[in-house]
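Excluded from the complex is one protein chain; the other protein chains are retained at their positions.
Each chain carries a letter (A, B and C) given by its place in the written order, and its residues are counted from 1.
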Amino acid sequence: MESHEALSIPRLGEAAHASPLNLSEVHGDFIADFVPEDARVYYNPGVQAIRAALDQGEEPLAFEVAGPRRKLYFDPKADGLSAAIVTCGGLCPGINDVIRSLVMELWHRYGVRRILGCQYGFLGLTPSWIEQALNLTPEMVDHIQWEGGSFLRSSRGAQDVPTMVDMLQRENVSLLFTIGGDGTTRGALEIVKEIERRGAKIAVVGLPKTIDNDVCYTEKTFGYETAFSTARDAVMSAHTEARGALNGVGLVKVMGRNSGSIAAQAALASGEANFVIVPEVPFELEGPRGFLEALRARLEARRHALVVVAEGAGQSLMHEEAEILGLDKSGNKKLADIGLYLKLRIADFLTNIGMEHTVKYIDPSYIIRSVPANAADSVFCLKLAQNAVHAAMTGRTGIIIGYCNQHFVHIPMSLAISGSKRLDPDGPEWRAVLEATGQPTVMINH
Amino acid sequence: MESHEALSIPRLGEAAHASPLNLSEVHGDFIADFVPEDARVYYNPGVQAIRAALDQGEEPLAFEVAGPRRKLYFDPKADGLSAAIVTCGGLCPGINDVIRSLVMELWHRYGVRRILGCQYGFLGLTPSWIEQALNLTPEMVDHIQWEGGSFLRSSRGAQDVPTMVDMLQRENVSLLFTIGGDGTTRGALEIVKEIERRGAKIAVVGLPKTIDNDVCYTEKTFGYETAFSTARDAVMSAHTEARGALNGVGLVKVMGRNSGSIAAQAALASGEANFVIVPEVPFELEGPRGFLEALRARLEARRHALVVVAEGAGQSLMHEEAEILGLDKSGNKKLADIGLYLKLRIADFLTNIGMEHTVKYIDPSYIIRSVPANAADSVFCLKLAQNAVHAAMTGRTGIIIGYCNQHFVHIPMSLAISGSKRLDPDGPEWRAVLEATGQPTVMINH
Amino acid sequence: MESHEALSIPRLGEAAHASPLNLSEVHGDFIADFVPEDARVYYNPGVQAIRAALDQGEEPLAFEVAGPRRKLYFDPKADGLSAAIVTCGGLCPGINDVIRSLVMELWHRYGVRRILGCQYGFLGLTPSWIEQALNLTPEMVDHIQWEGGSFLRSSRGAQDVPTMVDMLQRENVSLLFTIGGDGTTRGALEIVKEIERRGAKIAVVGLPKTIDNDVCYTEKTFGYETAFSTARDAVMSAHTEARGALNGVGLVKVMGRNSGSIAAQAALASGEANFVIVPEVPFELEGPRGFLEALRARLEARRHALVVVAEGAGQSLMHEEAEILGLDKSGNKKLADIGLYLKLRIADFLTNIGMEHTVKYIDPSYIIRSVPANAADSVFCLKLAQNAVHAAMTGRTGIIIGYCNQHFVHIPMSLAISGSKRLDPDGPEWRAVLEATGQPTVMINH
Partner (left out) sequence: MESHEALSIPRLGEAAHASPLNLSEVHGDFIADFVPEDARVYYNPGVQAIRAALDQGEEPLAFEVAGPRRKLYFDPKADGLSAAIVTCGGLCPGINDVIRSLVMELWHRYGVRRILGCQYGFLGLTPSWIEQALNLTPEMVDHIQWEGGSFLRSSRGAQDVPTMVDMLQRENVSLLFTIGGDGTTRGALEIVKEIERRGAKIAVVGLPKTIDNDVCYTEKTFGYETAFSTARDAVMSAHTEARGALNGVGLVKVMGRNSGSIAAQAALASGEANFVIVPEVPFELEGPRGFLEALRARLEARRHALVVVAEGAGQSLMHEEAEILGLDKSGNKKLADIGLYLKLRIADFLTNIGMEHTVKYIDPSYIIRSVPANAADSVFCLKLAQNAVHAAMTGRTGIIIGYCNQHFVHIPMSLAISGSKRLDPDGPEWRAVLEATGQPTVMINH
């Protein structure tokens, strides 16, 4: 275990202004408290891990606790203190909750009266588009959380970094909030570096958005719960279709390029899935211990089966088979959709063994992405945004707001993009899936 | 900080039988793992707290991690291994998910074929009622999670402990699962003691049920999220009513005898609440800094207001005022409903200051209690039940299954009933409420 | 059967302007058609009724079909053609859908660019408030249908009629749309008469709003379906509570001052109600054939029971008993809540006969009123508003838009307020309730 003493949070400068928040530093006075400057929580709460590290004189990984500080870097009473917000990448439930809460917190708590809503992602920070940025007010955003999508619209892809920083400076933006995934955090980090290079005083704080819940070091990202809850409905539809037909197979593909989290949770929430197939756990289709034989056994026993697959699963499988089968490029490309691929393979297999059957395939991705946040995600978004504003006002920059062991925390952007969180095949989540589905522990023949 | 070395988990005896679960103890083999016997997590992940304790040679509070162990106390291959399940106290979303998952796990994973579903709570463990216990099977419980309430019905109150243990012994029950709140855990602990006194070999494991989320040492209990999500809808109804009328006041009373958790979360989830009133934070109605003047200010500024109150709030206030006003007993009793009391006081106050107004009061309690679990709670219930079965099969007894820093854990019943969890007026949850509502930090005149 | 030749629709004058709508009068050209001026549908489609009337030389009641006409009274190209919208009375799902569709239709189809949104009901047509009327645009109302309540707020009660007409004239309003119930229609009719007295050219068209679905001559009013659908959820909560307890009685009071429609539909939709109690069908509590004995029988047979009562039921009963019991005025007043009254009477009765029991009472009224319209009601609201605009543009006035045998129709306000629609104790709706619940056909002792 490496030492993490170096996990310092970048700051723009000394925090010298008093916070306008009417909070306390006294316990027991029935007034909510500021967060002490140095509050930290361990990332891994395991007793053995922490003691082992400490016994060797190492500091286990710990994160600074987010929240309002008594002293700010930016003067909330300064005229024209300006913020900007961008939303990038694919839709995710809760984006509007985050936008709304950023605006409410900036406006009502810190008195910020100029909040630029830059439209269409980083494109909104380029010259022609920044002209069209919205001047966000509490009235404008008051009800946006009841609709899905992004009030600020979105786009994918990077823009020229020096140009974007030019615009931030031209518009006198002091606080930039980026709502987006890994790519966005990478882009934001480039902006942070360019700002630092110029010695500008602009705090950049990221609010991680990934429907797959695969951001490193953060236990949970917004929209994820809404996503798997909505996915559950699609899973239940597939179950209903499967049960309604003789040897009916319901097959649902859910989001998860690298992570089977949504697939696992949606399957657990349904209580009905018989097979969950994820990128983290290898499997084979053919052979006596492969998936298809396990499916056959299930159908023979119960006449219907329910399969949930994450979109990132089985990619290597498809490529291998494509080579063996000598498929051409376009065929190959088509196969890269694991849902359609499995549908074909299951249908072929059941036809070959002479079993009358029906396969119903559901791909609910856009429906899942575009719903409004559920209540729990709304609360999470609200707190996330509050903490992002707190962090930026103290001059912290180059961080995202994470969540760890019941605390919102500051995670350096550089650390956040150092990998992606995945389902642990040895861990309790996958174990719960195996127990709930009864699927074979391994579906590999060797 | 006291030392917690003594936090031992009671066992019925040596775990000598191999688990039938097809899990692994090897990392990296893509097979989910058994939990090591001694895995523990710290209760408070704060760096400063843990280091301070360790520096003083003390062991910070830590809980044993729940999950399947390689060795069991009960022989899963033994003929007639029997389990019993009871559900006690008020309804809570997710009870049926828990029942279902207990049955599925016992039956499919550990091969238990006799699972008594005792009806109407502890009453179901008395002579006349145990005859009518259901013999639960996977088929019987397959779809019960889509309806609210308890498939096993419920009742309040205790029954004679020796009689109940007589029945457990007569029916050869080895595994007893109690689903209930504090009172149930107290009752279960009495049963555990009587079992111990008799030297009987019956494991008793509790699955904590409290819609208020106020169980000590456990981060979260099932049904709580569904409850505040459903409460959000009632809060939004009150908001809609308030906005629809001139100086409209929407007032919602939600569950929470000791804890303002549901009130806080429902208010945060709505994004619209202007006042949240909870048992943990004292307040006054009258006076220049009291609630009523704050409400007047809000109405003058915006013409409508939304108030969320926890049922346990303001109890002392009502008693004091009752004395001052010389109310008789029945009047007093009636006033003990803080919702109705506030409704009257608000209406009186606004009438007295000559402000035309409408007060709409909503008490959604039964509607909240009786809905089915949402997707996140369903997953939580499923894992909770899996872990309860794992614990009982290893002979652990006298514990409830808690949740702490991303791990399900074993909490001794004696510790679990030593107090109740409350909202911390100094903590981040209450702070988020203050920031989101903009309500006065204190509503006390002195 | 009286003759209905006289059922003429008031007009402001000759319709001389061409409609801007791009419709056709040719069948089979794949272009939707204008409605012929004289299209009418019979109110009662029964063969026997129509033939009997015709045989006697009478004209059965028939309504003019609503919809766009080729010729308009108001010139859509006239500068400054102005409309006004008011919403009066209690909330009802769909008000915002109606407002939105009125605005969309006026603006996009007829080119009306000045649409006053008068706030707080008829109050909004008084001098001080008309100043604050909103200038409605498509942008303002684009998303209001996703929230319940009224975007234009509401109030109860009448205002001075000449003053309101003064304001309409001062503001040059040509088209007034009133969204409200019976009281509103009465008020609107007074306005129509005052307008006529002055010889002013203002069309007044009512969009009937009654959550109870009790408007005369119209098959269905908006919000009703959403209301009973939402009520069903409360009924199911009561059922869940009832089933969860020993001799549990679930009791739900729903809207319906004069009509048991919502009670009947919510009960039917739940499929679980055992008793439905409505204003239209008399019943007794006591005696061998009274409700309480029937309830006892149900509980003895099944251990739980579900009762749905309309708020207007049993009023005479309560007054009679109040006299017998010598209750004072305030007690009497309290008893006028049939829900609370039944709760007490049931609990007393079961206590007296020594049956352990639990009674759970739910009054979901505000929750039902304040939800957004469901999909079917949204469609209904949209068409209702389109037809109201069509009617007003042709100079029709003093009418409400009704719905009759698959057609939107014009109903004179005077006819609409001549009575209120009630559940027919002899008819198919009540019969379906009796069949579904199995409750005694009569609960009267004589």
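Odds and ends about this structure:
Throughout what follows, a contact is a pair of C-beta atoms (placed from the backbone, for glycine too) under 8 Å apart; a residue touches a chain by one contact, two chains touch by 3 or more.
This structure is a prediction, so every number in the text was calculated from the model and none was measured.
Annotation: of A:V86, A:A238 or A:V254, A:A238 touches the absent chain (contact as defined above).
Residue C:E225 is the one among C:E147, C:E194, C:D212 or C:E225 that touches the chain missing from this view. Seen from subunit A, the chain kept out of the figure touches residues 91, 120, 123, 147-150, 153-155, 233-234, 236-238, 240-241, 243-246, 360-362, 364, 366-367, 369-371. Interface residues of subunit C facing the missing partner chain: 21-24, 27-33, 35, 38-42, 45-48, 50-51, 54, 62, 67-68, 97, 100-101, 104-105, 108-109, 145, 219, 225, 228-229, 232, 265-266, 268-269, 271, 281-282, 374-376, 378-379, 382-383, 386, 404-408, 425-428, 430-432, 434-436, 438, 441-442. Residues of subunit B that touch the chain left out of view are 143, 146-147.
As a working rule, only the chains that are shown with their structure count from here on.
Comparing the residue numbers each copy contributes, subunit A and subunit B share more than half of them at their mutual interface.
Per-chain Cα centroids separate subunit A from subunit C by 45 Å.
If each chain is reduced to the centroid of its CA atoms, subunit B and subunit C end up 42 Å from each other. Between the CA-based centres of subunit A and subunit B the separation comes to 28 Å, rounded to the whole angstrom. With touch defined as above, subunit A holds no residue shared between interfaces to two or more other chains.
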